[in-house]
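To keep things clear, I will list the structure first and then write my remarks on it.
Every protein chain but one is kept in place in this view of the complex.
Chain nomenclature is as follows: A, B and C, assigned in order of appearance, with residue numbering initiated at 1 for each chain independently.
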């Protein structure tokens, strides 16, 4: 339905480069990327707020690249929701309908229906400033859906909510989607949203869309080291594979599947276990390593290790650091399962 | 040397109440508390920048409560370091000496000596704005030490530094302290700084100093539930103890030591291990529990559990959530060591 | 804290210097109510005050008509020469008032000489910046995303401006217009050159002072300062 072809745009510190992808009707398409990747700029280019330097955008086969935002039929929900502070919740939701000169009775019926599905019927008389973050988000969605847009453009819709509200609203959004049947293009940096809501996901790094595919596929088979790193594979090890064994700088790592030649594998630091004695378990990959350094990361500590000639980093809890007496120079055992090794 | 007696002060949203403690010569005393506890206000009261509503401050037995800051002989280093932007690094360090009309040759000698110990000799001609965070911190310390203060007042000295610089500077501060021999009163919210630098620590919560003692003692024996929670014991369980067994709401928990009567114990959520099968290990406390909910916390996920009538929360990594298939309603095994149980 | 006390003492001088003359003019007039009443019935005075109010109001309306769009463009668009335009907006504040009159007369000559047009022309030159800057700041405070969202919902830019930006910037624009009004009614120097007639209250004060002395001009001053302070209190 939406087709984005080779969009490039330089805007402030953001540089979009040859962005090409398409969204199918009824799909929930997630663009996942770190902050600063240019996700918002891409959304605003699609919404018609920013003109691209080059490239085209098609909606149902029609070129909409040159159309102003009001002629596109795409509803945009920015990260801060941008509710109109000078209007009541009712008037916010009704805004697009009033602009279209829809009869008053129909507007009231439509607002009532939407606000019931979204559970905001009791808020219609309130001003946006008096609403909680979660309520504001629902109002913004109702306002966007009221005009029955071809496509909903969502910019980090859950970023401004507290942890508990976020979890609840992600689940509710699945329900709204079923009941109201919309198509969504949703940009976010949150893996949780991508996994929880996405039908397909596009990974965006430094202004480029580097991998597009089904969510599980992207997470389990990142196409490049860059994507792997973004998806949390901090340990990237290069070596020569032979059968199910990878030889890398003095280590022999068991692989989850057969491979051959020079390959790279990724291991998430949270999948690496540290212990004082070699672990007697199903973990096939166990090595002796030396602690090089520690970095506190809030609740976790990142332990930098050297095993053979390979540098590894592992996440452990603060109490493990005290218990194992981790400190630079200490030798420990590191272990990870073959299934934690991702080949790309 | 410094004695603070029953200081109370209402200042903006902060309410100090009956703060009493003393700092000995040569000691590194840490005041540890969450942001908003009023730590900075306390430091500014001691420095003479804010007048207390009641209470007294003694320095070497002399009442200094009414003295202006310039008559106290305490050097204050605020969180942002407050280097004088209109002066070079040299003039910053020399400022206190110039005010005291120290002869020029002596100033130069003193600045040179200090900047060598702190490794900032090459920066003396620069303006503070051109310095990195770590360099700024060293300059601030040099400037404070130049006047040979009775006591150094440090407000979150490492909070504005990146993770790696922080770790390095904490280690260096130990060395500076040995070489230059100062007494420090240091406020922070970081456990890392408290453990790494503190001789003694005072825990400050909601404007009250609730526990003072040696660092290890405070961390292992919090005097109250409130302190325990702040120190990360999210799971507080009340029950009846008999010998080394605590009976609480249907659970039987092995204690690290004998106790009797109604007691409370605390367990850190990172000390609780989840698994699909009962763990065959030295963990004596193993229960069946139901997952109540999940909360994403950056790299970790907080799992809320119900075991018998007791609610527990545990931290696990994101990959464990996927691996164990954790979701509300699922039953898992929880385990923790008797040594992870802290009685208070 | 002696330094602060010294500073406070020095500072009070200026505060007193502003407050005392205002107080004194009211107090002295209070002991001469007869003259005030007489002045309020003087047809010249009534006419002049009427002229002042009308021209200042007309000036504020013109400033709104042109200044609000200008403020919007300055808030929303970057264009080459924008900084020059910004600087030009602030220029009238530093030009001597009699020079403003000469410049306007040189430019528009007899078409503004001694007419309401001339009064308004002089007032507009010195007072328009307040409306422009207030409108610009008001629109800058309106999140551009609000307009963007309104447009994706189907509103034209004009509709988005009317429904969202203008209502939200209203209070800033209103206080800018009031400042424009106050600055307009305070102008004397430029008006003296461009339009001595029709007589405005500001000019009449001067004329009565020259012809009849302080006692005759003081009541008009009291009336005008009451008007100005009233406006000022509304603004705060």
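Please note the rule applied: contacts are C-beta pairs under 8 Å (C-beta built on N, C-alpha and C of every residue); 3 or more make two chains touch, one makes a residue touch a chain.
Bear in mind that the values here come from a model prediction, so they are computed numbers and not experimental data.
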item	value
Neighbouring shown chains of the undisplayed chain, as defined at the top	B, C
Absent-chain contact - pick from B:38, B:52, B:96 or B:134	B:96
Contact residue for the chain not shown (choose from C:60, C:153 or C:205)	C:205
Residue of C:45, C:60 or C:128 in touch with the missing chain, whole complex considered	C:128
Positions on chain B contacted by the hidden chain, ascending	44, 47-49, 68-70, 72, 74-78, 80, 82, 84-86, 95-96, 99-100, 143-144, 147, 149, 153
Residues in chain C touching the chain absent from view	1-4, 6-8, 10-15, 17-22, 24-25, 28, 63, 65-67, 69-74, 76-77, 85, 87-108, 124-125, 128, 132, 156-158, 161, 179, 182-183, 185-189, 192-193, 201-203, 205-206, 209, 214, 217-218, 221, 224-225, 228-229, 231-232, 236
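Criterion: only the chains that are shown with their structure count from here on.
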item	value
Shared interface partners, meaning chains that touch chain A and chain C	none
Greatest separation from chain C - chain, by CA centre	B
Inter-chain centre distance, chain A versus chain C - centres from mean C-alpha coordinates, in Å	54
Inter-chain centre distance, chain B versus chain C - centres from mean C-alpha coordinates, in Å	57
For chain A, residues contacting two or more additional chains	none
Shared interface positions of chain C, touching two or more other chains	none
